[in-house]
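Presented below is the structure to which this report refers.
Only one protein chain is missing; all other protein chains are in place.
Chain IDs A and B follow the sequence of writing; residue 1 opens each chain.
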Amino acid sequence: MTDLTKYTLNDALDAMNKGEFTSEELTTAHIKACENATKLNVFITSSFEHALEAAKNSDKRRAKGNIGLIEGAPLGVKDLFCTAGVKTTAGSKILDQFEPTYESSVTSNMNSQGMVMLGKLNLDEFAMGSSNETSAYGPVINPWKKDEKLVPGGSSGGSAAAVAADLCLGATATDTGGSIRQPASFTGTVGIKPTYGRCSRWGTVAFASSLDQAGPIAKTVKDAAILLQSMAGYDEKDSTSLNIPVPNWKTSCDKSIKGQKIGIPKEYMIDGMPRDIQLLWDQGIEWLKDSGAEIIPISLPHTKYALPAYYVVAPAEASSNLARYDGMRYGLRAEGSDLNDTYSRTRTMGFGDEVKRRIMIGTYVLSAGYYDAYYLRAQKVRARIVEDFENAWHKCDTILTPTAPSAPFTLGRKVVDPVEMYLNDIFTVTTNLAGLPGISIPAGLNQDGLPLGLQVIGKALDEDNVFATASALERAANFNLKPKKWWIE
Amino acid sequence: MPLLTRAYVIMEFFVSNQKNVVNVEDVKKIARLSRLRVEDTELQSLADDLSGILGWIEQLNEVDVDKVEPMTSAVAMKSPMRKDIVSDGDKRDQILKNAPKKDDGFFVVPRSVE
Partner (left out) sequence: MFTAERVADAKDWIKGETGDWEVIIGLEVHAQVSSNSKLFSGSSTEYGSEPNSQVSLVDAGMPGMLPVVNEYCIEQAIKTGLGLNAKINLYSRFDRKNYFYVDLPQGYQISQFEHPIVGEGNIEILPIDSDGNTLDPVSVGIERLHLEQDAGKSVHDLSPDETYVDLNRCGVALMEIVSKPDMRSPEEASAYVDKLRGIVRALGTCDGDMEKGNLRADVNVSVRKPGGELGTRCEIKNVNSMRFIRQAINYEARRHIEILESGGSIDQETRLFDSLKGETRTMRSKEDAHDYRYFPDPDLLPLNIEQSYVDDLKAKLPELPDAIKSRFMDDYKLSEYDARILTADKIKSDFYEIVANGRDAKIAANWTMGDLFGALNKSGLDLNATPVSAKMLGELIDRISDNTISGKIAKSVFERMFNGEGNADEIIEAQGLKQVTDVGAISVIVDEVIANNKDQAQKAVANPKLLGFFVGQVMKATQGKANPQVVNKLLREKLGL
């Protein structure tokens, strides 16, 4: 019998439509794969029994002709989305035993489109990190192992690794500064962060409210389109949700990009950029030219300032968003001598070092006397970055850049300077600051045989062209490599 | 990592550890404000860490932001509003479900008297 975990989401949905196999069979195959992959540590909480039940129910619905967009597809959910009755930890000890009574709008949308949830996927604590090493539940291992253990990127490391290892047909993820695209790049998968406001933030544990967006990590661009379609949509419970219809993005993937203008920002072109990455970017430009697109050099002059602006805005919002984790109403409580002592003990014990560091940066930049110098200035710089893109859109339709400044790196290496870690987000944060859609697609391997991604950035609400351009690249790159399944005992 | 370090140097991200943006007293203050305990032995290294990050952030001063309105939300649209209808509440069990301590319909917390 064919290995059902090798299917793409699109193919699996087609096959089920044709009656080639059932959701129950498909789900069983994936559960088996998951059970054999404990070494990757992708799950914080698995819900296999629940998944089998859901698969059977899906098969019944299908029999009645009641078929959702992702009907019967076994998927993973980043453990940042609250799921009713299934533990939700945000990768933190402070929410160790938290069992929401409510379902996030994104997963709720997916449930109504037929999702079969296999479990909750590992992530950097509160989505703060670029390597999945800040998780309180241990690091995720990148399936693309060479001789040493590598990180899958982060914060959606569990989502990316699970998809790369064929443990699920796709997964939900979130992206605040690159947390979908960078791990996708590190694992040879596709990840898209849509326009801010496309996916409701209701019920997703908040990191930085003005930057957080949900999106999928998938095996192919078309799979990503299908998944995003099932996740997105207006939600009156989120004041920043966009009240506009969700297009049929699956068809965007088949659109020609002939005559499209692709911007190449010179500020992303750094002398001495890792050669493999520069080569891949050049290759991407050629592929797009071959697909009939026009290449336009552009300038995004404030690119350099995106990362420091991000490291003011994101921690500031996070310091406030994470104040609710105080041990009073849910989550961990570490009893102290009095109320304030209990607060401090709870939060000191419950949060990891990186989260604490960001809370403290955020508290500092908002505190009296520093607000104008840091927070207000960063928000003004952010406005400048938005302006950069607005100017660029006069010249081009989409922008092509590398996704990350490096290939996956070794797990557990010593990072002395936190800023060095923050540099992982250098090519991705700009789109979060500007609220734009950005996709990462696997485009090749570096000399060490590790995957590298290219990023396509689009205008606000123009996921259509992002998918079209990404699909053209995907066809040209024809990246069909998979990691060896070394993790199976 | 070599790749990152290279990018980091090349992109002229200048981390100045010589500059003490944040001192030990600042760390104590922000730790207190954010209800985090920092051991005395950690104060200096944390001050150095934060100084490094904030020193690096100070490159934002190079940007001309004269007459620039700060961005406060990522979507440019009118604030949506709700009708004044009671549509929620009456779910005490759900509200209290995950409480570390509860009694008689209340959350129970360490004594706090003003």
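By our rule, contacts are C-beta pairs under 8 Å (C-beta built on N, C-alpha and C of every residue); 3 or more make two chains touch, one makes a residue touch a chain.
All values derive from a computational prediction rather than experimental measurement.
By the touch rule given at the top, the unshown chain touches A, B in the complete complex. Which of A:15, A:67, A:269 or A:339 touches the hidden chain is settled by the complete complex: it is A:339. Within the set B:22, B:50 or B:109, the residue that contacts the chain not displayed is B:109. Only one of the listed residues, A:375, A:409 or A:467, touches the absent chain: A:375. Screening A:323, A:349, A:445 or A:476 against the full complex identifies A:323 as the residue touching the chain left out. Although one chain is not displayed, subunit A still touches it through residues 81-82, 88, 90, 95, 98, 100-102, 104, 201-206, 208-210, 236-240, 316-317, 319-320, 322-324, 326, 328-330, 339-340, 343, 363, 366-368, 371, 375. Against the chain not shown here, subunit B presents residues 29, 32-33, 35, 72-73, 75, 77-92, 94-96, 101, 103-114.
Rule of thumb we're sticking to: only the chains that are shown with their structure count from here on.
Averaging C-alpha coordinates per chain places the centre of subunit A 21 Å away from that of subunit B.
Remark: subunit A residues 97-99, 101-102, 196-197, 210-211, 236, 239-243, 270-274, 302, 304-305, 307-309, 311-312, 319, 323, 326-333, 335-336, 338-340, 342-345, 347-348, 351, 356-357, 359-361, 363-365, 367, 374, 376-384, 386, 405-407, 409-410, 413, 417-420, 422-424, 426, 434-435 touch subunit B in the complex. Chain contact summary for the complex, subunit B toward subunit A: residues 1, 3-8, 10-13, 15, 22, 26-27, 29-31, 33-37, 46, 49-50, 52-54, 56-63, 65, 68-75, 77, 79-80, 82, 91, 94-95, 97-101, 107, 109-112.
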